[in-house]
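A single protein chain has been omitted; all remaining protein chains appear in their positions.
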Amino acid sequence: MKKLRIGLIGYGFMGRAHSNAFRKAPNFFDLEFEPVLQAVCARDEAKVKAFAQRWGYASHETDWRKLIERDDIDLVDIACPNDLHKDIALAAAKAGKMILCEKPLARTGPEGLQMVKAIEKAGVPNMVWYNYRRVPAVTLAHQLIEEGRLGRIFHYRAKFLQDWTISADLPQGGTGLWRLDLKVAGSGVTGDLLAHCIDTALWLNGPIAKVNGMTETFIKERKHTLTGKVEKVGIDDACAFLARFQNGSLATFESTRYARGHKALYTFEINGEHASIAWDLHDLHRLQWFDHRDQGLVRGWRSIHVTDSDQPYMAKWWVPGLQIGYEHSFVHQFTDFLQGLSSGKPASPTFRDALATQFVCDAVLKSARTQKWEKVRA
Amino acid sequence: MKKLRIGLIGYGFMGRAHSNAFRKAPNFFDLEFEPVLQAVCARDEAKVKAFAQRWGYASHETDWRKLIERDDIDLVDIACPNDLHKDIALAAAKAGKMILCEKPLARTGPEGLQMVKAIEKAGVPNMVWYNYRRVPAVTLAHQLIEEGRLGRIFHYRAKFLQDWTISADLPQGGTGLWRLDLKVAGSGVTGDLLAHCIDTALWLNGPIAKVNGMTETFIKERKHTLTGKVEKVGIDDACAFLARFQNGSLATFESTRYARGHKALYTFEINGEHASIAWDLHDLHRLQWFDHRDQGLVRGWRSIHVTDSDQPYMAKWWVPGLQIGYEHSFVHQFTDFLQGLSSGKPASPTFRDALATQFVCDAVLKSARTQKWEKVRA
Amino acid sequence: MKKLRIGLIGYGFMGRAHSNAFRKAPNFFDLEFEPVLQAVCARDEAKVKAFAQRWGYASHETDWRKLIERDDIDLVDIACPNDLHKDIALAAAKAGKMILCEKPLARTGPEGLQMVKAIEKAGVPNMVWYNYRRVPAVTLAHQLIEEGRLGRIFHYRAKFLQDWTISADLPQGGTGLWRLDLKVAGSGVTGDLLAHCIDTALWLNGPIAKVNGMTETFIKERKHTLTGKVEKVGIDDACAFLARFQNGSLATFESTRYARGHKALYTFEINGEHASIAWDLHDLHRLQWFDHRDQGLVRGWRSIHVTDSDQPYMAKWWVPGLQIGYEHSFVHQFTDFLQGLSSGKPASPTFRDALATQFVCDAVLKSARTQKWEKVRA
Partner (left out) sequence: MKKLRIGLIGYGFMGRAHSNAFRKAPNFFDLEFEPVLQAVCARDEAKVKAFAQRWGYASHETDWRKLIERDDIDLVDIACPNDLHKDIALAAAKAGKMILCEKPLARTGPEGLQMVKAIEKAGVPNMVWYNYRRVPAVTLAHQLIEEGRLGRIFHYRAKFLQDWTISADLPQGGTGLWRLDLKVAGSGVTGDLLAHCIDTALWLNGPIAKVNGMTETFIKERKHTLTGKVEKVGIDDACAFLARFQNGSLATFESTRYARGHKALYTFEINGEHASIAWDLHDLHRLQWFDHRDQGLVRGWRSIHVTDSDQPYMAKWWVPGLQIGYEHSFVHQFTDFLQGLSSGKPASPTFRDALATQFVCDAVLKSARTQKWEKVRA
């Protein structure tokens, strides 16, 4: 097995999810590459050292530029807040590293476009961690659609509902709360949550032609953790938009952090001429499937418990009926990345693929400002 | 249309359910008989008069023997407590009336057998109101089984769970509480709730060969409404039993009024070689269907919303997606009775059919006493 | 009891639903008025005669103007296609009749406004059959909101999904298909389905300030049943819109007849600061309730089986656990109308209330044309 020496930047929620993927992939999947946890980088030395020890990283750094300069790193994994994605990616591309980047690719389309140009110029393998494509039920949905089982598509609808920022006492900025800080995050729920919905939608249903959105910031001011002052909240707390896909189907998208009772309820549904599919992150191991070609007398939505060995990825886990969880989507995605290296067919979404999501986000936010339909940049 | 003049005995919960059925059947179904609400009978004159007025009965009686003597009554409907079923049925049979009887047929098998002999001797049309056979989803289950779609049957399981008698302050006996009074009811949950489960089971899966049961009375003494004294509780509060059907399948049955959180949760499931069926009274308009012959990739339990016009009884109601409720099962049952009169093929369950359930109940209660397996009287 | 002599116009799906309500209300509810089925009117004499006989109408008419002229009619119930609502209502108001009108009130806001002016000038009792307000679970939702249990409202979302017009072979126009004929219906899913969603939303969450919609007609041409020719389809097959309520909450609404797998899936959800509510027409007897004030350890969505006697309307039906169905909403609505006559507090929605829904529909359809946000006429 060829060694693939990984340098991880960021050790938060995503740093852990990625590290777990690096460690588990070779236990469960057949790979030509052996992931080596070479180094992890973050600014707080004590904490990054402890993280390295817990996860088995051989070394640590506190300056990402140093990490990128190291000769013993083959792949740079960007798992830090959004405002650093671009600079790191540009430097890593220049250094000829493979690059993985946590989603969203960037804070804006133009920022993302710079990154795409840099990695394409450098010709380095790359991928963005839109992990939900690798939930087996979602992968199965993709497969069913690719097989043409739905026929002409009429409707797509997706939402991502949370409720964790309802309290006005919650501050913005800093560790764990940078997603509320416009400068760091780039946007609110649009880049954080809708980006997931959009990525899946583009994958399942093709390009979006135009959008019409609205946003709202329910809590207008919050104390900023870093400055200690009450500051204006710049992000969108909620965002909903109408869309038309290039294939003629109509869509509604919605995301918020003010939907009481929903922790991370990402749902999508797609209605075709012959069949429909629905999925829900809160029960991610199930796929809902309705096929009009079933006999009328016994026609109904099927709840598919996606744990059989003929279903995507599941042959490598346990036995039928035993569900996997959230983190496995990262294991699958990293596995696909490595298998893409082996086969020469890059795993999706590449930076280029992820840029398309960025352009949809930009159009949605623009539309919310202009109060008009906006075309999505191709 | 031939008039069918009905005399109803009893005006409680079941008197209302039957009356509603008499009134609605001709609005929705095509019948050769016109049900005429000729008389209603109960002991309290003021109340029975008010009931007659509310439901449109042309007259009332306070003595059931008088009702039976009347020439202008074609059909006697027994909807009073269990301890009167036998005497009324015998008298009505002797008078040559058609007879409908609320379930259970009787308090015991021997009592039921007398009734069966009487009506068979008299040759009068008869039926017992085991209404759950006429919930469209249950009728559909029967149809699927009759078509052989399940193959060899391995398992049957049913339960009927309630929670309304948990308080020790609840008295026994009298209006609304006669079901807790052994002398009136004949038994507790066995005759009241398990009888429903057994009737459906016999209909769907054939005869039960032997049973092994246990019963419990959790609250040993309750004040008796009629005597005003604290008296021993004679009924079974809970009953569970194992069973073997003649077709070789195994079964578990359970009923209780001490299952917190369940109001009237009658559920059954049947597992065959090729397919399985499940149903639940709390969502009675749905049938759960699993067919192993579906393609593995998209195999799952189907939730059938039984509201389409090709599904039992539903062509006569509203439009697909609009559910019916509990009371409709009585409308269907009465409709089937009338259509049985027209066609000459009696609607089930007849008194004879219902006697089989009685014998299972007897065997279960005997088994609980003997602590042994008991054969069911054929 | 005072007699209330009813003249029904139209004997289709809604004629049946209303007739059933007239007949059942006095069996189950305590009323000061006795509904009398005096006459039913429709153009086809043979059919209207048969309908009268089946449902117990004392007479029939084939010209609605004659019905309105009759002295023995107290209340005119409009249950015919939308294009006749206005003329009938104007004539009935002039004749001093009470008026019930099937929804939508009219084909357009201006048409509806004429009707409102007419009935307000005449001072006659009136109501529009937006029946879903009277599904007990929906009424309970209204009660919980009125009690302030949700706190500040952030989000409202509703959809009404069907799949019955997907086939291009389905013609437009004529009996059962007038909903596809623009001239008769006034609009497609907007007036037919979204009107229901909007009515409930206005009732639960107050006025809508502005909307931004899109519509689509997937099948552009269909054979017209009456002309026999292939004609352009004028109705909206699908419509989705964003909205802002006056209370500051954001909303998404969607309706279509092209959502494979959904027969009549009307759902709504409302998210407040403290609690959320969700409901679904396919299981109309349940209400989903999430209360953040529950202890965190055991917090979750509650599935309320709305069949207890302390829940709206349910004391009058059966016993806990036994569900009612679609048609009961009409029984409740008619009961409320009669009780409004008794109490002097008119039952909602009046024509005036229903006009607000009409104005929202108009704004949505206008927005779909202008591609801009449109204010809702107050």
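Letters A, B and C mark the chains in the order given here, with residues in each chain numbered from 1 onward.
One rule holds in what follows: contacts are C-beta pairs under 8 Å (C-beta built on N, C-alpha and C of every residue); 3 or more make two chains touch, one makes a residue touch a chain.
Worth saying up front: this structure is predicted, and the values here are computed from it rather than measured.
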{"item": "Contacting the left-out chain in the complete assembly, out of A:Gly123, A:Gly325 or A:Gly344", "value": "A:Gly325"}
{"item": "Sole residue of B:Ser19, B:Asn126 or B:Asn271 that reaches the chain not shown, by the stated touch rule", "value": "B:Asn271"}
{"item": "Candidate in contact with the missing chain, chosen from B:His60, B:His85, B:Arg133 or B:Arg157", "value": "B:Arg157"}
{"item": "Touching residues on subunit B - with respect to the absent chain", "value": "154-155, 157, 159, 161, 163, 166, 212-214, 216, 218, 238, 240-242, 244, 250, 252, 254, 256, 258-262, 271-276, 290, 292, 301, 371-373"}
{"item": "Residues of subunit C (touch criterion as defined above) contacting the omitted chain", "value": "140, 143-144, 286-287, 289, 291, 294, 296-305, 308, 310-311"}
{"item": "For subunit A, residues in touch with the removed chain", "value": "13, 16-17, 19-20, 23-24, 26-27, 54-55, 162, 164, 262-265, 281-285, 305, 307-308, 317-328"}
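Here is the rule we use: only the chains that are shown with their structure count from here on.
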{"item": "From subunit B, the most remote chain by mean C-alpha position", "value": "A"}
{"item": "Rounded Å distance between subunit A and subunit C, as computed from the means of their C-alpha atoms", "value": "42"}
{"item": "Distance from subunit C to subunit B - Cα centre to Cα centre, in angstrom", "value": "36"}
{"item": "Centre-of-Cα separation between subunit B and subunit A, whole angstrom", "value": "55"}
{"item": "Numbers and ranges of subunit B residues touching at least 2 other chains", "value": "286, 305, 308"}
